[in-house]
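A single protein chain has been omitted; all remaining protein chains appear in their positions.
As written, the chain order gives the labels A, B and C, with residue 1 at the start of each chain.
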Amino acid sequence: MNITLKQAQAIIEKAKAKALEIDTKMNISVVDAGANQVAFVRMDGAWLGSADIALKKAKTARFFDMPSGEIGKLAQPGGSLYNIEHSNGGLISFPGGIPLKNKDGDIIGAIGVSGSSVENDHTVAKAGTEAL
Amino acid sequence: MNITLKQAQAIIEKAKAKALEIDTKMNISVVDAGANQVAFVRMDGAWLGSADIALKKAKTARFFDMPSGEIGKLAQPGGSLYNIEHSNGGLISFPGGIPLKNKDGDIIGAIGVSGSSVENDHTVAKAGTEAL
Amino acid sequence: MNITLKQAQAIIEKAKAKALEIDTKMNISVVDAGANQVAFVRMDGAWLGSADIALKKAKTARFFDMPSGEIGKLAQPGGSLYNIEHSNGGLISFPGGIPLKNKDGDIIGAIGVSGSSVENDHTVAKAGTEAL
Partner (left out) sequence: MNITLKQAQAIIEKAKAKALEIDTKMNISVVDAGANQVAFVRMDGAWLGSADIALKKAKTARFFDMPSGEIGKLAQPGGSLYNIEHSNGGLISFPGGIPLKNKDGDIIGAIGVSGSSVENDHTVAKAGTEAL
């Protein structure tokens, strides 16, 4: 019940294809069930600062088994999880991180994408999940 | 005037029983009067990211001798303690952390719980305090 | 193929019993297959600074699937892994960390013990592994 490198690379290739299709340059990270990074790519010309964000989005999605943006909704000022980002060495709580499930529905890891608008980041991450 | 491991484990067992009763999966941490961790458990299937949050809630409760959620009320934008979470290597200022007192009312440590809604986290932490 | 809380607690109890038997006060940490902490106890009067060391020993043992002391042999001045301790947010490379295996031989986590001589730390960790 853990992701393989082959799966992670297929997910990244699918995400990258979507990134090209919508004319964006992305950092794409995949972590395993233990929230440890399995594979990563930064597309040519993509933001340098988005590498760490992609990884933190993937970790955030696996840490709480939900899309990173869901955490963000609860982490706003006045929200129940305000400033949760200070935990775990830094979370990223806006969209672009999505848990990865096998065909039995078990969570086997997560993908994190960063490099464009959060809508585009989420779209590319979503495309990646479809490789499973 | 410091918590013992035996007390900490009794607190955790009581908290865990409450967590099971309300059908949640929790990370539960107990710190001593010096804000150093005494005991910790992560229930099977509980969020990985909640381990650090449970510890930070317990530390926050002992650092300021009040429930972590009380700090959060003052830490909102415009509030008197805005962004206090940046101190002490990261605070967590939403509910789930509660100081622990002996029968004389001395603070001997704190409990921190994370893994569900903040209401549930607080409920489970509260149950833990009743073991004293 | 991951450790359960029940297993982790049995391991800790067994290790604690050994610590009492040899008249030591220990910090005992158990991590899962993803190197994330599952359970921890600090015995009354045990060194405060050993909590982090126990966790780092457990992580080191799982990070490299061998006892932490084996890493230390290679990490001496002039050795092939000199100063490896600077990686992964800090390793501990002296004895007291041991991988945990299930009956099929799969590594399902690791135990880390700190609070006495490294020989005693290793002895207590070894006792813990026998709970599986």
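To be clear about the criterion, a residue touches a chain if its C-beta (ideal position, glycine included) is under 8 Å from a C-beta of that chain, and two chains touch if they have at least 3 such contacts.
Note that this is a predicted model, so its numbers are computed, not measured.
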For the chain not depicted, the shown chains it touches: A, C
From A:V38, A:I92 or A:A127, residue that would touch the chain that is not displayed: A:V38
Option touching the unshown chain, where A:T4, A:Q76 or A:S117 are the choices: A:T4
Candidate in contact with the missing chain, chosen from C:I3, C:I84 or C:L100: C:I84
Chain A residues touching the omitted chain (full complex): 4-6, 8-9, 34, 36-44, 48, 51
In chain C, positions touching the absent partner: 34-35, 59-60, 62-65, 77-78, 80-84, 86-89, 91
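The working rule: only the chains that are shown with their structure count from here on.
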Of all other chains, the one whose Cα centre sits farthest from chain B: A
Separation of chain A from chain C, taking each centre as the mean of its C-alpha atoms, in whole Å: 31
Inter-chain centre distance, chain B versus chain C - centres from mean C-alpha coordinates, in Å: 25
Two or more partner chains touched - positions in chain C: 34, 36
